[in-house]
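With one protein chain withheld, the remaining protein chains of the complex are depicted in position.
Chains here go by letter, A and B, matching the order in which they are written, and residues are numbered from 1 within each.
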Amino acid sequence: MATPTNLSAAFTLTPPPLADWLVILPVALMIGLGAVLMMVRKSVRLHGAIAIAGLAALVLIDAGLLWRVATHGPVTMVMGRWLPPFGIAFTADLFGAAMALAAAVVALAAAIFALRDIDASGRRYGFYPFLMLLMAGVSGAFLTGDIFNLYVWFEVLLISSFGLLILGSQPEQIDGALKYAVLNLIATTLFLIAVGYLYAIFGTLNMADIARKAVALRDTGPLTTLTGLFILAFAMKAAAFPVNFWLPASYHTPRIVVSALFGGLLTKVGIYALMRVTVMLFPVEREALSIVIVVIAILTMMVGALGALAQSDIRKLIGYLVIAGIGNMLSGVAIGTPGAVSGAILYALHSMVTMTALYLVAGEIGRLGGGWSLVHLGGLFRRAPSFAGVSFVLFLAAAGLPPISGLWPKVVLLKASLDIGAWWLAAAILVSAFLITLALARVVLFAYWRPSPREIEPMTAAADWRIALPLAALTALTIFFGLFPETLLGLSQDAATGLADPTAYIRSVFPQGEGQ
Amino acid sequence: MNTLILRTVAPFVTALMLLFSIFVLLRGHNEPGGGFIGGLIAASALALYGIAFGVGAVRRAIRFHPMAIAGAGLFLATLSGFISILAGVPFMTGLWVYPHVFGVEVPLATVMSFDLGVYLVVVGAITSIALALEQEPGPDLERED
Partner (left out) sequence: METLFAILIGMFFAAAVYLMLSKYSVRILLGVALLGNAVNLLLFTAGRLTREVPPIIPAGVDALPSGTANPLPQALILTAIVISFSFFAFLLVLTYRAYQELGTDDTDEMRVAEPRGEDRPPMGY
């Protein structure tokens, strides 16, 4: 076979250091394990063990990746050694690696919880394989450096989320899944439209390449339109206000551990993509559209808080809390200073852990109290005092009260908005937090504090490690980062700096400089 | 749908289509064709067989559950990407060997095993959907076995 003479024109010829494989390993491991679980679909007893071992490995890999990125700067690997603008590049910077690590931790907790929550028929249907593929999609979305590839990972996580959503095939799940599926499909199609326009304008899909080429095309009409389209698509994925209706329609229908995964991961992927595109690729256009984003942010916060206040079903209430959190993160994007972006990143990391934990709490409430309606619940504090303590801590975290981790992102965001003189934005954040505090206080009052309005047989099932361990671990995380926030604050500041000034990101993809 | 004509012809057509799907898969190496389109042809062959003889006959004929086939393909494709770690080149780089089998040079590549994986994924996934649609409406459509 004749070999072409000059390979270096198309290929990168230096062998990648072994540590670079860390950037590809999370995705490949999850896909491979998902495939293995699909093959051994009959022996469902193995599923849990394999999945949990795999997710534990994923946490370690992501931690290693984060450490590598923190010490050596962004890591890049190109598929099939094609040179970056042509080959698909996986690039992890601090932001992506931190989000991937948080996602892995959350998924591990949910997988342990699922040992109890998902019965044999749910496992035979494929809960764990779907979970693996979902994590492949989520990790891929956080780590990819190519915008079309980002679209592909969105679809991967979307199709596995469909599978998880209809696990059990109850009529209400099918009802919720239909709305979720159609609206999310439209959102990703909007994303694809934006990618098409982007390719027409830039002729490239590599994010580092776009970031450096966008400098020359600053302040033109097409870019503003493009950014608006991206914002619409990702806001729909993130469930921001005018396009949030799929979330309350579907998130309360699946098994509670599926809700926990969705609440923790999916909307955050949307916010991640929004920040990646608006802050890193098109900062000038984001500035031009910031007034639109800030209005969306405030409305999302308010809708989330008021919606939470109006719900009697605890699962729906948490769904609105997810939406309110998205509003907070959007406000950070709208302000756009590195401080504000770091606040949004911090909020995203905090929200992943807290929202998952809250849904798990809801699952335990449903098991202990026999339902989710605030009208019928009661007496949980007397029945399970330690569980009540854990949930109280998590409620504080969700409301953003000290000394739990929810305080810090709000403080950073408040400071950032006051720094630019946007007192009304700060006021909106505070009002939203106040309303959420009220809603959660009502949950504590009715579900935990008041005597049970109906006779429930005394506790039969004792506390189970499969429930206690993930809840305790996530709660411990929120307490730890509430009391010692310095590492996380520093990390999110560095991540925001790397996002606002992507020089290191670009250099990692194009080490030879402006050669191309 | 299961007329005598269809039932008589279906086995032959199915066999022919499966053979053709493998031809398309291998042809895709250097010419139009490939794992995806080959997989689609194979899946439609199985769907046709299902129309003629019922879903149970297809399930017996392919021995493994369609999703298990898809899983095997996915695993093979992932593995093909990882072989390049041994050669010190990035993920998914195509690697070639040229063994001589009975005096004929047979080029083998990780590209090909990846494509075979794609073929299996498509066969498995599409067959599973097709069988779910062909199955008589019952109480449990998703839980096939």
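In this text, a contact is a pair of C-beta atoms (placed from the backbone, for glycine too) under 8 Å apart; a residue touches a chain by one contact, two chains touch by 3 or more.
Note that the coordinates shown come from a computational prediction; the quantities given were computed from them, not determined experimentally.
A.B. asks: Please provide the labels of all shown chains that the missing chain touches.
C.D. replies: Those shown chains that the absent chain touches are A, B.
A.B. asks: Just to verify: which one of A:I50, A:I193 or A:A422 makes contact with the chain not shown?
C.D. replies: Spelled out, the listed residue whose C-beta touches the missing chain is A:I193.
A.B. asks: With the full complex in mind, choose from A:R367, A:R450 or A:R466 the residue touching the hidden chain.
C.D. replies: The single option touching the absent chain is A:R450.
A.B. asks: Which of these, A:W82, A:F148, A:F392 or A:F480, touches the one chain of the complex that we don't see?
C.D. replies: A:F148
A.B. asks: Take the complete complex as the reference. Which residues in chain B touch the chain that isn't displayed?
C.D. replies: Touch with the absent chain occurs at residues 36, 125-126, 129, 132-133, 137, 141.
A.B. asks: Footprint of the hidden chain on chain A, which residues?
C.D. replies: Its contact residues with the unshown chain are 4-6, 9, 148, 152, 155, 158-159, 162, 166, 169, 171-179, 181-182, 185-186, 189, 192-193, 195-197, 199-200, 205, 248-250, 252-253, 309-313, 373-375, 442, 446, 450, 453.
Criterion: only the chains that are shown with their structure count from here on.
A.B. asks: From the C-alpha centre of chain A to that of chain B, how far is it in Å?
C.D. replies: 34
A.B. asks: Can you name the residues of chain B that touch chain A in the complex?
C.D. replies: Contact set of chain B toward chain A: 65, 67-68, 70-75, 78-79, 81-82, 85, 88-94, 96, 98, 107, 140-143.
A.B. asks: Using the touch rule from the top, collect the residues of chain A that touch chain B in their complex.
C.D. replies: It is residues 1, 12, 15-16, 20-21, 24, 28, 31-32, 34-39, 41, 77-81, 90, 121, 124-126, 129, 166, 169 of chain A that touch chain B.
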